[in-house]
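Every protein chain but one is kept in place in this view of the complex.
The block that comes next holds chain A.
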Amino acid sequence: MSYHVNEKGYYGEFGGAYIPEMLYPNVEELRQQYLKITAEPSFQAEFDALLKDYVGRPTPLYFAERLSEEYNTKVYLKREDLCHTGAHKINNTIGQILLAKRLGKTRIIAETGAGQHGVATATVCALMGLQCIVYMGEVDIKRQAPNVARMKMLGAEVRPALSGSRTLKDATNEAIRDWINNPVDTYYIIGSVVGPHPYPDMVARFQSVISQEIKTQLLEKEGTEKPDYVIACVGGGSNAAGTYYHFIDDEDVKIIAVEAAGLGVDSGESAATSVLGKVGVIHGSKTLLMQSTDGQITEPYSISAGLDYPGVGPMHANLYATGRAQFISITDEQAMQWGLKLSKMEGLIPAIESAHAFAVLDEMKFKPEDIVVINLSGRGDKDLNTYIDYFKL
């Protein structure tokens, strides 16, 4: 049994392509082409070169000495925070823009919540000279002004999503509507391992460079390719998918997924999808999803804008349902304290999303010889205002 996608686009019972017929030609074209195009040597050469020279890969695998000492285990940090634009998101946008070009598309659309994926998309569009339109909830536009400005500097048009709760899920709806309205020239760069097949698998493959590098780097440092634990935060789940990818069928490697508990899993203000969600369909994918008993999608909450998605990628839903991964929920307070702790102990100011993953060190007991790899998926520059408000800095 594999935890990777099957040929019909499912991970166990999760996944598929629950899309209106209007989107079928585009999604089907992608489904037929994505493996073929991404396997072409010219594609791989261009992808690898851009990851190296433009994104700054490979990102280091850093042995966190002080953390390791305090927790009496071997803690390694995968430094995705050092990627250009400040997070892992750009691994995926580089891959998808190269794919879009090969499909002959000239107009790029994307959704964004906190703005990280929007910035990563605007960046690659600038790089390739393609038109870029980013949908962003009206509420998020107000909350994330610096990222809106960055996208504008990069030449993107930021369009407010005015429907529903005016946040990430609504921005995604608007991007999908745009694609329905512009089926011929437009390519939709989805930012996470969500959406209809083949997106979850495609995005996971573009992010899989993270675990590929972890293997090589661990071999060098520890003489083994296998960590005992890989730990990542999960909103939609793209950094986690990349961190787990080359380990998911190797059960010697334990997988920990960290969700945002917000104010607490039972507080009504949470984004812990695996605990609070039920099987449903969102944005073209059958997955675990936070919803009312009537099947209306509910708005999640987390202090971290990158984790408040009401669904979770189908790969992760399956890792949860099968017990392959252990899911842990971390509150705003725990994550924020870890933001401060990591800054003071290791000199690394993490994105609040990534800070959630570190709180696992307090929740679980590791052995001294365990190799624990935590994905530091992004840096905290974008969260400075939240840190300032929270800690009255």
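Methods note: a residue touches a chain if its C-beta (ideal position, glycine included) is under 8 Å from a C-beta of that chain, and two chains touch if they have at least 3 such contacts; residues count from 1.
In this text, contacts and distances are computed from a predicted model.
Think of the chain that is not pictured: of "ABC transporter substrate-binding protein", "ATPase", "Putative luciferase-like monooxygenase, FMN-dependent, CE1758 family" or "Tryptophan synthase alpha chain", UniProt labels it "Tryptophan synthase alpha chain".
Note that of A:Thr38, A:Ser68 or A:Ser163, the residue touching the chain absent from this view is A:Ser163. Contact with the chain that does not appear here is found for just one residue of A:Val5, A:Ile176, A:Ile190 or A:Ile330, A:Ile176. Touching the missing chain, out of A:Ala17, A:Leu276 or A:Leu307, is residue A:Ala17.
For the options A:Glu7, A:Asp252, A:Asp294 or A:Glu369, the residue in contact with the chain missing from this view is A:Asp294.
Think of the hidden chain as still there; on chain A it touches residues 16-22, 24-25, 163-164, 169-170, 173, 176-177, 180-184, 278-284, 289, 291, 293-298.
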